[in-house]
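Here the structure comes first, spelled out in structure tokens, and everything after it is commentary.
Of the protein chains in this complex, one is absent; all others appear in place.
Residue numbering begins at 1 within each chain, and the chains themselves are lettered A, B and C in the order written.
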Amino acid sequence: MKPTRTTLKIGELATGQDLELPIFQFKPDSISGPSVYIQANVHGAEVQGNAVIYQLMRLLENSELLGRITLVPLANPLGINQKSGEFTLGRFDPITGVNWNREYFDHKVDVAAWYVKHSHLADGELIQAYRAMLLEQCQMRLTNEWGVTTGHQQAVMLQQMGHQADIVLDLHTGPKSCKHLYCPEYDAQAAALFSIPYTLLIPNEFGGAMDESIFCPWWQLSEHLKAQGREFAVPVSAFTLELGSQERIDLEDALVDAQGIMAYLSHRGVIGERVAPAKMQRFGCYLKDYKKYHAPIGGMVEYLAQVGQPLEVGQPLANILRLDLYGSDQVLSSLAVTLDCVPILHFASASVYQGTELYKVMTNVFEF
Amino acid sequence: MKPTRTTLKIGELATGQDLELPIFQFKPDSISGPSVYIQANVHGAEVQGNAVIYQLMRLLENSELLGRITLVPLANPLGINQKSGEFTLGRFDPITGVNWNREYFDHKVDVAAWYVKHSHLADGELIQAYRAMLLEQCQMRLTNEWGVTTGHQQAVMLQQMGHQADIVLDLHTGPKSCKHLYCPEYDAQAAALFSIPYTLLIPNEFGGAMDESIFCPWWQLSEHLKAQGREFAVPVSAFTLELGSQERIDLEDALVDAQGIMAYLSHRGVIGERVAPAKMQRFGCYLKDYKKYHAPIGGMVEYLAQVGQPLEVGQPLANILRLDLYGSDQVLSSLAVTLDCVPILHFASASVYQGTELYKVMTNVFEF
Amino acid sequence: MKPTRTTLKIGELATGQDLELPIFQFKPDSISGPSVYIQANVHGAEVQGNAVIYQLMRLLENSELLGRITLVPLANPLGINQKSGEFTLGRFDPITGVNWNREYFDHKVDVAAWYVKHSHLADGELIQAYRAMLLEQCQMRLTNEWGVTTGHQQAVMLQQMGHQADIVLDLHTGPKSCKHLYCPEYDAQAAALFSIPYTLLIPNEFGGAMDESIFCPWWQLSEHLKAQGREFAVPVSAFTLELGSQERIDLEDALVDAQGIMAYLSHRGVIGERVAPAKMQRFGCYLKDYKKYHAPIGGMVEYLAQVGQPLEVGQPLANILRLDLYGSDQVLSSLAVTLDCVPILHFASASVYQGTELYKVMTNVFEF
Partner (left out) sequence: MKPTRTTLKIGELATGQDLELPIFQFKPDSISGPSVYIQANVHGAEVQGNAVIYQLMRLLENSELLGRITLVPLANPLGINQKSGEFTLGRFDPITGVNWNREYFDHKVDVAAWYVKHSHLADGELIQAYRAMLLEQCQMRLTNEWGVTTGHQQAVMLQQMGHQADIVLDLHTGPKSCKHLYCPEYDAQAAALFSIPYTLLIPNEFGGAMDESIFCPWWQLSEHLKAQGREFAVPVSAFTLELGSQERIDLEDALVDAQGIMAYLSHRGVIGERVAPAKMQRFGCYLKDYKKYHAPIGGMVEYLAQVGQPLEVGQPLANILRLDLYGSDQVLSSLAVTLDCVPILHFASASVYQGTELYKVMTNVFEF
């Protein structure tokens, strides 16, 4: 089965040119499984997700599909096309500085009030009504009489597509990074399915990202119902997959990640065939134990710690070279970790200001 | 009396060069009035505050001083020195995109718990203890074992200086803007003292800005005590002064604003002589009535509405020229306001994406 | 008569999106006058030329046309759509730094060798053959087996359109600037026709700009023929019009410049009616007398000299405020001109590094 291709206009440039997204959809005739929404490249330099979507679509074309699948590669044309020097300056809106992945709409649903009016509904109807409310809120946001910002418009239009699915995958990468997964705590078992060695378990807090914008309202509903004595599992799944480093296209590695996604889709009943998860060790930590290590001084950085390789207390992270101080013992500073951890990603540039986020490391790591 | 000049290191660049602030202080021998902290140019392109500090220091040199006055011009060296093309790209951290004026520390004081332990103190002691706690929190933030970001370090070091004063003025400008004042609602009478025609009355909500970082913790304390039946006026004042447009130095106009600040300082007893406020009409609105008008389409913009000039419903804000549509009736779109308002500022560039913040306007404007 | 609208693809972005130019053409049935090519906005922030083309097309629609007229507004979509902060970073290729108006092809015609083969041709045939050669060179450049750069491709495609016309107008603006005209010395009489008070007379040297790329090869041919004893006036005219300041759309002022262009076109027989040039004083200087004044120190700049207003020796250009030096006599430096001159433009930002080009001034100015 081939996907259909449509186009969605999500903005206009100063020249009047439309900003458009390509949208690919697999719509099986008979649907028995959940629906899926997958997007990539919301941060302009994080291109590998496109390669994963490419490989995934090739796999899906030869699969038995039980649920509808929508794929949006190249999801941020403004960010993708914005170079500054030789690199893509696609992490934030060039005018406002706002991170493209912090622009999603915060529903701030008054769950208690909403539930008072809808408590009579059975689970299926409840889900339908809640989803309709979320979609309507997005639509109202987009039609605000004072307009909405460029980034918010794009984000909320993506969010609308996400709300229409049961499973949402947002494909990102780190700067120089090993693969890792942002996974909500209620959905921790999913960490064993993708081809991703490290998982961050995240709580029910909205910080502006796509995955949170999808699951937070449902998680709040679920928790409210539980407090009311009604069992109601969160009916949606949403994850951010960080698929290695930015500014890199690797088709072979993309196939590995596409197969990992197939394993997850198989587990969820989106595809008919049985795809087993890759055999690999999988580790994780809670978001509160995910630490940012900031450069204690400015200088030139030799990154020593490899991402994805555990470090023991006292082992070196990086050297900082300060050639202006040659002749003193401060010319070369060795930075060591003060507790056991796993470096997950490091900064992209080899020179830093004091305070630049040098490494992000997992602490209190456990095996799944 | 001449100010003393000292230097504060607030960071290090990649070359190892220190980022330093010049600090000027007037310390009268005998102190009977409140202390003052004034900073300028936290946004790199908003340079006029430096000119105001220049004129103000010249006035203060010939004044009778009753309180200590600290002045920090050029408060963001990294932002000020960062050009991108012919303009200063100084609104946000070039690495992270975070607005330099959203980097201040959110104290999140548990006021109730704190007050339980300190309710026995008289007002003066209470103020002293609370201030010490705020300063200690800042210091702990700066000495975090994982380090702090470049922008946060700078901000919290400025905030520390602010917390040591009774009056804090943060000198900014808009993009293309008339003069306006951000004033907390509890301090509304101050709006009548500066040489500023428009005032925004802001609520007790921390959004990351300097003024809020100073007054919010005290305002919360004041409200908590009031709820406990103890009268306790907010003992600090903090304002953001938006002194016209960015990328502009005008020494004559700077003298006007320096005199406005002198009028405020005179009213507060910081200087001995009586300086009357400028006679002028002053207007304002609540922050909730301060509206952002976003470009409904992309294109080339002719800004028609003058900042600081009231508009009636139906009057034009701007034309958007879309030459790609020449021959259709969409080649020129006239944008009109749908209610009475006063445009306070508009975007700096003459071309916009769909969704660019075109104008900010005051609605429900009242006279002070 | 209405213009036809076509589209020219001049590149592709990373998302695959085409970079396209809108092209408007007036093609009268009967042609007796020269053909014209007009483009605008090759530098992204220099938008006013679009407004001039808008007004000009409206005038042309109601005129008797004797020659073909091609108009290309929004001629650099990549540059126009590239913001960095609130301003358009459209002066140079964001990847390479190359000025978009220095990307045109240098024909480096070996005029002597070419003429040996074509000296038998009458003037009309000679022009036809030379033009064909120039166009073929452009085409060969574009089809280079190793490819061409993004900026060069765009430039050479514009240049091809220019070579097909007898008259070429490239509409630019300065940063903060009065109106001025770049006019080749051989065509000095044209300076009296446009509504532009200041003219720079430029020699026969190719520096990479559009106007030079058009007229230099012909001027070289003319000079070679003159050296051979054959009178041959340069058969093309090409000018760069600098229509005030960047980041500004002013439809009323655009009409003034459109009328100035109509006066020139009338004089050249492109339109049937007689349009008299605006009555105004017009001044100029030779390019060698056009001086760049660089900031002797870094600091905050108060621009004192008005563009377009003559200065006498010793009059002030600008103040530089150095608040870090408050207390010394270097806190405020007044920069004065050391000879009579007319400031034509100044830098766009109010803060400068040492060495920033602060003002450009005409010296040895004469009246036309």
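We take it that contacts are C-beta pairs under 8 Å (C-beta built on N, C-alpha and C of every residue); 3 or more make two chains touch, one makes a residue touch a chain.
Nothing here was measured: the structure is a model prediction, and the numbers come from that model.
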Touching residue (missing chain; options C:145, C:231, C:252 or C:367): C:145
Residue touching the undisplayed chain, where the options are B:49, B:67, B:94 or B:260: B:94
Of A:227, A:249 or A:339, the residue in touch with the unshown chain: A:249
Interface with the unshown chain - residue positions in chain C: 11-17, 19, 78, 84, 91-93, 95-99, 145-153, 291-300, 322-325, 338, 351-357
For chain B, residues in touch with the removed chain: 13-17, 20, 74, 77, 80-86, 88, 94-95
Residues of chain A (touch criterion as defined above) contacting the omitted chain: 2-3, 5, 22, 24, 44-45, 47, 50-51, 53-54, 57, 73-74, 80-81, 83-91, 175, 246-251, 300-303, 319, 321, 323-324, 326-327, 331-332, 347-351, 353
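Keep in mind that, in the parts below, only the chains that are shown with their structure count from here on.
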Greatest separation from chain C - chain, by CA centre: A
Distance between chain centroids, defined by C-alpha means - chain A, chain C (Å): 47
Inter-chain centre distance, chain A versus chain B - centres from mean C-alpha coordinates, in Å: 35
Cα-centroid distance, chain B relative to chain C, in whole angstrom: 42
Residue list for chain B, restricted to those that touch at least two other chains: 84, 91-92, 300, 323-324, 351, 353
